[in-house]
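Just one protein chain is left out here, and the rest sit where they should.
Then we have chain A:
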């Protein structure tokens, strides 16, 4: 029995009514009602971003206490005070920079290392990925409580273990040590988010064509050379995302700090976001609004500098 194959007929393409044939005009011009589609998103954006930002700018040049029906215009006084006469803000900024550096460096390195080892979709890799990703799904408050007990100098896990193995000379007051406190919180932050960044890297690593590695192997490249000259450049876009995200996250680690350090946190744990919150709690809405604007500008600047730096090392990013 023979079967005659007939060529498949092309799918029917819908034809536009003659009055709506393409005429070089954009669809938006042809259908003005399409302009309505962005309206819900626009309303949300204006309501929850544009208006609060404008309000923030307006309040930042006043001495409003958050309660009174009137506020006095103070010009740039709030900004001048922030930059010239506020040790608490400077301290918070300094803490935040230390925190950010530790988090950005270690979170980026650890997440990349984990991703490299767990890229293959084997059962064990998938299971380990889930384990490393798990902390990310916890709430910041839960993470803070877990680590609060780990760091407790008398009853906490670390000092207890050090004591049990005879290394009590390495015991620490952890969050009670003003010189170290912010670094201990940074370690918690790295533990909290490294799994999330690992996933971004794994997505990036899985996009790298295997042929590149095969060619490199043929050319006799070592594992390190392959990593250095193929993996690293190819995951540069993922690195840019991880670093930008981690930076912003470092400046907004508000809930973790409050969970670990209490409210208000002591000065050794105070970062910019908690400082701003203290301003609002202290009924200094005008001043806190000015701090918020400086905060926004700082994050934007640091992210921009970071992006330029990544771009300088890899122009394709």
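The rule is simple: a residue touches a chain if its C-beta (ideal position, glycine included) is under 8 Å from a C-beta of that chain, and two chains touch if they have at least 3 such contacts; residues count from 1.
In this text, contacts and distances are computed from a predicted model.
Which protein name, taken from UniProt, belongs to the chain you can't see among "Protein-disulfide isomerase", "Carbohydrate ABC transporter substrate-binding protein (CUT1 family)", "histidine kinase" or "Molybdopterin synthase sulfur carrier subunit"?
The chain we cannot see is recorded in UniProt as "Carbohydrate ABC transporter substrate-binding protein (CUT1 family)".
If I consider the whole complex, including the chain that's not displayed, which of A:35, A:117 or A:134 touches that chain?
Only one listed residue reaches the unshown chain, and that is A:35.
On chain A, where is the contact patch with the chain that was removed from view?
Per the touch rule, chain A residues meeting the hidden chain are 28-29, 31-33, 35-36, 39, 42-43, 46-47, 50-51, 54-55, 58-59, 62-75, 85-88, 148-149, 151-155, 171-178, 258, 261-267, 277-278, 280-283.
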